[in-house]
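This is the structure I want to talk about, given as structure tokens.
What you see is the complex with one protein chain gone and the rest in place.
Right, chain A next:
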Amino acid sequence: MATRKESGSAPTTVMASTGGTLDSPVKQIQIEGLVVLKIIKHYQEEGQGSEVVQGVLLGLVVEDRLEITNCFPFPQHTEDDADFDEVQYQMEMMRSLRHVNIDHLHVGWYQSTYYGSFVSRALLDSQFSYQHAIEESVVLIYDPIKTAQGSLSLKAYRLTPKLMEICKEKDFTPEGLKKASIGFENMFEEVPIIIKNSHLINALMWELEDKSTVADKHELLNLSSSNHLEKSLQLLMDRVDDMCQDIVKYNTYSRNLSKQQQQKHQYLQRRQQENTQRQSRGEPPLPEEDITKMFKPPQPPPRMDTLLIAGQINNYCQNVKEFTSQNLGKLFMAEALQGNN
């Protein structure tokens, strides 16, 4: 198992929902440049190694767009009284930000991820509680390693309405899932992001380009891939192992179930036989015993974990495929260049 510390559930929601709840979920997310820079900085300074950093997103909802205008980071869970501090910290932050006219409405939260491994129980729970309280909230997943490879990797996810239903009922048995026909592919829905800057920030960008002397590096055209591939595959293997165990568990359950069915059947038959025998002898038939008490059905294993693992594997595979397609393109370019020499 990869040794990464997954912090407990994300910041709990404290604010009530904005205005009235919208019927249509958000179709698009609009992020300000400031938020992007803040998230990058937060990870860079506080999240070295494979620790997850989290924070809260602030903004407002406009028609079917969710505008994220500011954010603030959350301290890591290092002290014992983390829970108490969390809520208080959040309240104080929001109160202070209100004084300086920053939008103080919660619209979601962000989290960094390590090679794309963020589909976990904790994330699901947090996002569910957020979406339950505020209908339009999203979770922004920031991938620092992919960003360092050349292009900003920021994705916004929401839980599908089907998954919300399931989480509300807390019915994770196979029958429940079948009823809602949830597959690992429709657990999360991705919302497209656009970045928007105000005019003043644009002026700032011109200044920065003018004055900054940082050379333009081109990490995106980097050809080395083995390191990244190795790590991704390692994580994928771990997950597939988990999946295997889960499948074994499910198989034993279904085997037990069928064995029990057989036993029940046999018992019933014997009962019938005995009853007919007794009737033929003229004795009163044996009372019908409660079968269910005799044969307790085995507990069906909860399917939520399987779903999560499947979702995670899917995510890893997607990332790997994206990475390989980029690298193939780069290799062919390199071939063309070399061929010309």
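We take it that contacts are C-beta pairs under 8 Å (C-beta built on N, C-alpha and C of every residue); 3 or more make two chains touch, one makes a residue touch a chain; residues count from 1.
Rule of thumb we're sticking to: contacts and distances are computed from a predicted model.
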Request  = Between "HPS4 biosis of lysosomal organelles complex 3 subunit 2", "Ubiquitin-like 1-activating enzyme E1A", "Phospholipid-transporting ATPase" or "Eukaryotic translation initiation factor 3 subunit F", choose the name on the UniProt record of the chain that's been left out.
outcome  = "Eukaryotic translation initiation factor 3 subunit F"
Residue of A:Val87, A:Ile201, A:Leu268 or A:Leu286 touching the missing chain in the full complex = A:Ile201
Query = Can you name the residues of chain A that touch the chain not displayed here?
reply = 30, 32-34, 36-38, 40-46, 69-70, 73-75, 85, 89, 92-93, 96, 99-102, 144, 147-148, 150-154, 174, 177-178, 181, 183-185, 192-209, 211-214, 217-221, 223, 225-226, 229, 233, 236, 240, 243, 247, 250, 303, 306, 310, 313-314, 316-317, 320-322, 324-331, 333-335, 337-338, 341
